[in-house]
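Excluded from the complex is one protein chain; the other protein chains are retained at their positions.
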Amino acid sequence: MEKAIRVTVWNEYRHEREDAEVRRIYPEGIHGALASYLRTLPGLAVRTATLDEPEHGLTAEVLAETDVLLWWGHLAHDQVRDEVVERVQQRVWAGMGLITLHSAHYSKVFRRLMGTSCALRWREIGEKERVWLVEPGHPIAAGLPEHFELPHSEMYGERFDIPQPDALVFISWYAGGEVFRSGCCFQRGCGKIFYFSPGHESLPIYHQAEVLRVIDNAVRWAAPAGGPVPYAGHVPRPLEPIA
Amino acid sequence: MEKAIRVTVWNEYRHEREDAEVRRIYPEGIHGALASYLRTLPGLAVRTATLDEPEHGLTAEVLAETDVLLWWGHLAHDQVRDEVVERVQQRVWAGMGLITLHSAHYSKVFRRLMGTSCALRWREIGEKERVWLVEPGHPIAAGLPEHFELPHSEMYGERFDIPQPDALVFISWYAGGEVFRSGCCFQRGCGKIFYFSPGHESLPIYHQAEVLRVIDNAVRWAAPAGGPVPYAGHVPRPLEPIA
Amino acid sequence: MEKAIRVTVWNEYRHEREDAEVRRIYPEGIHGALASYLRTLPGLAVRTATLDEPEHGLTAEVLAETDVLLWWGHLAHDQVRDEVVERVQQRVWAGMGLITLHSAHYSKVFRRLMGTSCALRWREIGEKERVWLVEPGHPIAAGLPEHFELPHSEMYGERFDIPQPDALVFISWYAGGEVFRSGCCFQRGCGKIFYFSPGHESLPIYHQAEVLRVIDNAVRWAAPAGGPVPYAGHVPRPLEPIA
Partner (left out) sequence: MEKAIRVTVWNEYRHEREDAEVRRIYPEGIHGALASYLRTLPGLAVRTATLDEPEHGLTAEVLAETDVLLWWGHLAHDQVRDEVVERVQQRVWAGMGLITLHSAHYSKVFRRLMGTSCALRWREIGEKERVWLVEPGHPIAAGLPEHFELPHSEMYGERFDIPQPDALVFISWYAGGEVFRSGCCFQRGCGKIFYFSPGHESLPIYHQAEVLRVIDNAVRWAAPAGGPVPYAGHVPRPLEPIA
């Protein structure tokens, strides 16, 4: 039997405590909603962590035991301490998968791994978003329709300042006239990263079946593949005799 | 329980019948050697097909029941009938994985899927090849060392005329002074393609553990992911009302 | 002084002769309209060729003297003779740039160079298209705004069955609810290919300034870069002594 994929769902967890409307939609927090869903799936071992725990809940031990980390943040990106950001980055380089959700495009973790500003256009009027699957052969496409709709969404629009993704899985259409690369795969070090824009604190997007299926697929895609840890540094002796 | 991945190992199967030395190394044919290995692995259902069978053993039925096709050819690329090539190409577009081995770089199937000449430099003096893993986080890297050697190999050297791979997993070093992109991933339609250059009819490369492990990994990576079959054609009605 | 880039604008040239409305918009044919524009620009030497000329106007001599070929076809893809398609493909491999416009997604030339079906969704109700520039640092972005509109366009929608582009420059939004990767760069052999979807026989899109600027930029981007012609074939002697 395959070993379970160890998932940690991280959430800044501020909106839900400060705003009754957000709490109504995500009474257990966004991390709680996602963890509850993931716990219904086979082959996953799920825990959560939040900003206000010691070391933001992301101690070296927790990260060492995490195969895939989900990240949701919005209000408090700058309160995430740099040593934790550094630790997460190093863990991704060592093979941990990372799934950054919605406003996590602007998290320290994602921006450091991308090397770009990760800026975009945005608008919050609850317009319709239609998510188009442009790479139906990708593992993250499993079980999905060719397109699905979010009846009300925050608009995130191009130019999204990211490096060219290794694979572009989704492109979103917005009623207001914009488009967005809403599902993007990246490899950084030995770790796989998936950015997925659908989701919002005050909209029930993380209760929608297609969105949850994408996250399910992404967790499995991002799990470490079992390759070697590459050596880096001085190799004084050549592998071949030098004439 | 997961369904088995249905693998068909295709071989032109000429060298082995015409040349005693090749037959000594691959008494069951290269297809037989690869199939025997794959049958020792969990989760695979393996069959073989060869050039001189009716329809080259690749009827519409066989292809419809194939999740991943391995392809080995060398002497008789031009004897593969165009309607079978077309059928394989269409099946890849529909999601079947394809693993093209060594001299299959010049097969009709691979060239049609690439859209390029797939030409390269070659030399057959039995020199040493060292295969370097340059993408250790890729699924095809599972269980592999950072590099491994083929004590005697046919040299395939750059410029290898292929489109830029979606992922470059291996680069080979040759004692004679060349390099080669020896493990390349491509997506075409809904199907995944892996080209892997190590292997030769008169060298026991397909008995070497690392090479077999690469093929094992590639089969699992290339298996269909379960996404939707995309619709193409006329969609007379807009999804949104047009003002 | 730099040598002029030699451009050949190829057009199937059927709609314009058969349909008065098309002829009204493009009285000199689409090739004539594009050539007239390109002739106003510095550094280009422009000629045209059409389907009904001998060898479709694309003799070996013409292709040998062409640095960048523009291709417009729609009704008569299957009337393009295979030996001419082969000749164009080989010339692209040797370094000629190719710009395929709108319905040329389904031309034999483009499909052979891509290795995929190049199928898509389409609808012809004259809806609005907004073209978003997603790679503003690309040479094809020179002088362009971040987005521009085609007031009336034919919808081309995802899933567009192409290999992942080497660079994705434009994504289009449609009023009817679809998105499309409308500007895509590919390298095949030594030749650069740019697919650009805006344009239509019965709409004045090739008179619109932004569209023409894209084509101008693409011609300069696709011109041969001056690298070596790679050798392919047998290299009996190693570059290094073999122990």
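Letters A, B and C mark the chains as written, and numbering starts fresh at 1 in each.
Note that in this section a contact is a pair of C-beta atoms (placed from the backbone, for glycine too) under 8 Å apart; a residue touches a chain by one contact, two chains touch by 3 or more.
Given the structure is predicted, the values throughout are model-derived calculations rather than measurements.
**Student:** Write out, one label after another, the shown chains that touch the chain missing from the document.
**Tutor:** Among the chains that are shown, those touched by the missing chain are A, B, C.
**Student:** Would you indicate which residue among A:P27, A:G43 or A:G115 is in contact with the undisplayed chain?
**Tutor:** Missing-chain contact among the listed residues: A:G115.
**Student:** Looking at C:A60, C:L75 or C:L239, which residue reaches the missing chain?
**Tutor:** Only one listed residue reaches the unshown chain, and that is C:L239.
**Student:** Looking at the whole complex, which of B:A45, B:A94, B:I125 or B:L168 touches the chain that is not displayed?
**Tutor:** In the complete complex, the chain left out is touched by residue B:L168.
**Student:** Out of B:I5, B:L58, B:A104 or B:L133, which is the one that touches the chain we can't see?
**Tutor:** B:L133
**Student:** Touching the missing chain, which residues of chain B?
**Tutor:** 130, 132-136, 146, 157-160, 164, 167-168, 171-174, 177-179, 181, 241, 243
**Student:** Which chain C residues would touch the chain omitted from the figure, given the whole complex?
**Tutor:** 95, 130, 133, 135-139, 141-146, 166-167, 175, 187, 189-192, 224-231, 239-240
**Student:** Contact with the hidden chain only, please: which chain A residues?
**Tutor:** Residues 89, 93, 112-117, 119-123, 125, 127, 155, 157, 159, 161, 163-164, 166, 174-178, 186-189, 230-240, 242-243 of chain A touch the chain that is not shown.
Please note the rule applied: only the chains that are shown with their structure count from here on.
**Student:** Given that chain B is a copy of chain C, what angle of rotation, in degrees and a multiple of 5, matches their CA positions?
**Tutor:** Between chain B and chain C the superposing rotation measures out at 180 degrees.
**Student:** Chain A to chain C: how many Å between their CA centres?
**Tutor:** 37
**Student:** Mind checking the centre-to-centre distance between chain A and chain B? Centres are C-alpha means, answer in whole Å.
**Tutor:** The separation of the two C-alpha centroids amounts to 32 Å.
**Student:** Would you please write down the residue numbers of chain C that are in contact with two or more other chains?
**Tutor:** In chain C, residues 157, 159, 164, 174, 177-178, 243 touch at least two other chains, as defined above.
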